[in-house]
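Just one protein chain is left out here, and the rest sit where they should.
For clarity, chains are labelled A and B in written order, and residue numbers in each chain start from 1.
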Amino acid sequence: MYNAGKIIPGLLIFLGLVTFPFWSNLGRAYDVPELVMPEAEEECVLAGDWMRANHMILLDDWRDLAVRDNKRLFTNDAGKRFDMSLTKTCLSSQCHANKDTFCDRCHDALAITPNCWDCHVVPTIGEE
Amino acid sequence: MSQAPKPEELLRVSHIPPKKDWMDPRVDLVPGTWGYPGKASSLETLGLPNPREWNPTDEDWKLPPNWKEIIHEGLKERLEKYRSLKIFLDICVRCGACADKCHFFIGSGDPKNMPVLRAELLRSIYRQDFTMAGKILGTFAGGRELTEDVIKEWFYYFHQCTECRRCSLYCPYGIDTAEVTIIVRELLNLIGVNIDWILGAAANCYRTGNHLGLEPHTFKGNIEYLVDDIEEYVGVRLNPTFNRKGAEVLFIAPSGDVFADPGIFTYMGYLMLFEHIGLDYTISTYASEGGNFGLFTSQETMKRLNSKMYAEAKRLGVKWILGGECGHMWRVLHQYMDTMNGPADFLEVPKSPITGTVFDNAKSTKMVHIVEFMADLIHHGKLKLNPSRNDYLRTTWHDSCNVSRGMGMFEEPRYVLKSVCNNFFEMPENTIREQTFCCGGGTGLNAGEFEYLRMMGGMPRAFAVKHVQEKHGVNRLVNVCALDRAILPPLMDYWAPEVSVSGLTELVANALVMEGEHDRLTDLRGEDIPGMEGDE
Partner (left out) sequence: MAVWYSLLLVLGMSLFVYLGAGLLGLQAIFGIVVPYAAILVFLIGFSMRILGWARSPVPFRIPTTAGQQKSLGWIKPSKVDSPYTTWGVVGRMAMEVLLFRSLFRNTKAELTEGKLAYGSSKWLWLFGILFHYTFLTIVIRHLRFFTEPVPFFVQALDRVDGMLQIGSPVIYQTDVILVAALLFLLIRRLVNPQMRYLSLPADYFPLFLILGIALTGIMMRYFAVFKVDLLSVKVLAMGLATFNPTIPEGIGVMFYIHLFLFSALLAYFPFSKLMHLGGVFLSPTRNLPNDSRMARHVNPWNAPVKVHTYEHYEDDFREKMIEADLPVEKQA
C-alpha cells in the first residue's frame, strides 16, 4: 500500500458521500405522510389511484380549458359534472378543504413545488 | 530515399480503417517501417535473454519455449511495480481524443497507430489474463488471447511509437502511451525480441560509454578535430580537458554531437562558450554519452547506463554536472536519474561560477541543462554577442518532445535564440510548445530501415516547418535534441527542402565574440556568412 495517507482519506470521503442516504437516516424510521381524506365525499372526479399519479395532468388540462377556451364544465366517466376549478371543486369545503393536510403532505415529502399557488389563493378553512 | 515513396504519394494517406477487425493480430511488415533485430553479440554484452540470430520476416522467431509464461509473469511483475501501468490499462474509456494526436497515425493512417489502439494491443491481453470480466467473457469484454502473432504485432507497433507523450497531453486521464510502450518493449526484451539500432547502441554505451562505441582515445580525438575546426573558422585555439579530477563542472553531451553533422557544430559551440566564460570544466570519456538507449530497452538497462554520470562525477570530484542539448537524455535526467541512481549527496547545488545564480530547480539532481545555463548567462549580460552574424538565418524553433512534455523547457531556448538571432518565427501554435510534434524518429527509430516510417511520422512536424518556410522564408530549424539533429535534416530534404537544421548552441557560438578571434567570415560550418565578406 503506497500513498495510503492520501488514498484512504480520499476513498473514505467518496464512500461517505455515496452512502449519505444510509447514514443520514440512521436510527430513524420513515413515517409515511398521512393524507386527510374528505369526510363528506367518497369519490374523486376520477379514480383515486389514477389521481394519485396523474392529478397534475388533469389540473393542467382544466387550467388550459378554463383560461384559454373558457370551458368550465368537466364530465367524468360516470357522467357526473364538475366545475373545472381547483379552488371551487377540488379544494371546496366538502373535499380537500385543507391544503396543508392533503396537497402539501405529498408535495413536501417529494420536494415538489407546484406552481398552482403562484396564481390561486389558498382557501382559508371555514370560509365560503 | 529508396524505401519511402514520393511525398505526393505519401500525401494520399487514408485515415479510414480497414475492414479487418483490430483484434486480429496479424501484421504486414511493410518495408521501411520495421527494424532489423538486435544482434546476439549486443544482447550478450548487456546480458539480456535469448541472444540468437533471427529475422522478423521469418515464420519462426525462435522464442524461448516458455515465452508465454515469461510474458505473463513479466506483465504481472510490472503491474505490481507500476501504478501507472495498472491505471492506464484499467481506466481508458476509448473516447478517441488521442487518435489524431499521434504523428504516426496522422502520417500513416494505420488505425493501430492511434494511441488508444496501440495501448489496446496490450490492454486486450491484460483483460483476458488479469481481469475477472475478461477471464469470464473473453472477447466480449475486449480480451484477446496471447499468441505469437500478438508478439509480432507488438514488435511492429511498439516500434512505431516514439514515446513523445503528445497523446498523454490530450488524454482526459493523462494516460501516457509512452509508459505502455516502455513496458511492452521491456516485455519483448524478456524474450529477446528487439531491434538492433537500440540494442547495438545500448551495448556500445555500456561498454565504451557512448552509442557509436568510440573508444576513449577516438572520442578525445574527435573532439580535437572540432578544436582544429574552431581554430580555422574562429582563430582561437582551445584546450578542453578530459577525465580531469578537481574540475568544477563535469560536462556531458549526447555523443551524437561529437561525431555527426550537424551535431558537431553544436559541440563546437559548447567548447567556445565554455572558453568564452572561462568555465572550469572537464569532459569524461567514460560517461561520454548523455543519451540513454536504456530508456528504449528497459528500466534496468536505463539505470545501468545512467549510473555512469553520478559515478564519474563522484570519481572526478566535480561540484555539479552540466548537460548538453538533448531530448530523451533530459527526460531521463529530469524525471528518472535522481530516483534511480541518487541521491547525489556528494555534489553541490549547482551554482553558476560566472553569474552566481544558484539553480534551485536542480538542487537535488544537481544537473543543469546547458540552455538554462546559457539563458542565465545572457540574462546577466555575460556573453559578448553579435547576433547580426546570424542575420542570414531565418529561424524557427522545434520544441523537442522530451524537454517539452517531460520537463517543460519552453522559454529558456526561445530567450537564447532571440538573443543570438534577429530573425525568429514561431510555427503554428498547435505544433509547438507542449503541443509540439515529434521528429518521427525518437526512441531508436533512426535506423536506415525505418526511413519510410520516419517520413510518415515526421510529416506533421515537417508541414509546420513548411508553413513558416512559405510564409516567412524560414531556412533554419533550430532545436535542442541530438536525435532531432540527426533525423530532421533528411525529413526536411523530403518535405521542406532548403531548410537546414542546427542546435541552439551552434547559433550562440556563431554570434559569440571570442577574445582573440580573427575576422569571422564563415560560420562554424565553414560556410561563408553572407554579408560578412566585406564587413569590417
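Note that in this section contacts are C-beta pairs under 8 Å (C-beta built on N, C-alpha and C of every residue); 3 or more make two chains touch, one makes a residue touch a chain.
As the structure is a prediction and not an experimental result, all values here were calculated from the model.
> If you put the missing chain back into the full complex, which of the shown chains would it touch?
A, B
> Among B:K39, B:K62, B:K351 or B:H379, exactly one should touch the missing chain; which is it?
B:H379
> Given that one chain is not shown, which residue among B:D90, B:D280 or B:E426 touches it?
Going through B:D90, B:D280 or B:E426 one by one, B:D90 is the residue touching the chain not shown.
> Given the contact definition stated above, which residue among B:P460, B:P490 or B:G503 touches the chain not shown here?
If we include the chain that is not displayed, B:P460 is the one touching it.
> So which of A:V36, A:M56 or A:L73 would be touching the chain we can't see?
A:M56
> Tell me which stretches of subunit A touch the chain missing from the display.
Looking at subunit A, the ones touching the missing chain are residues 1-4, 7, 10-11, 14-15, 18-22, 24-25, 28-30, 32-33, 49, 52-54, 56-57, 59-60, 106, 108-115.
> Would you write out the residues of subunit B that touch the absent chain, in ascending order?
Residues 11, 13, 15-17, 22, 47, 79-88, 90-97, 99-101, 106, 111, 114, 116-117, 120, 131-133, 140-142, 165, 168-176, 179, 206-209, 215-217, 220-221, 242-245, 285-286, 299-300, 303-304, 307-308, 311-312, 315, 333-336, 338-340, 342-343, 357, 359-365, 367, 372, 375-376, 379, 404-412, 415, 428, 430-431, 434-435, 459-460, 463-464 of subunit B touch the chain that is not shown.
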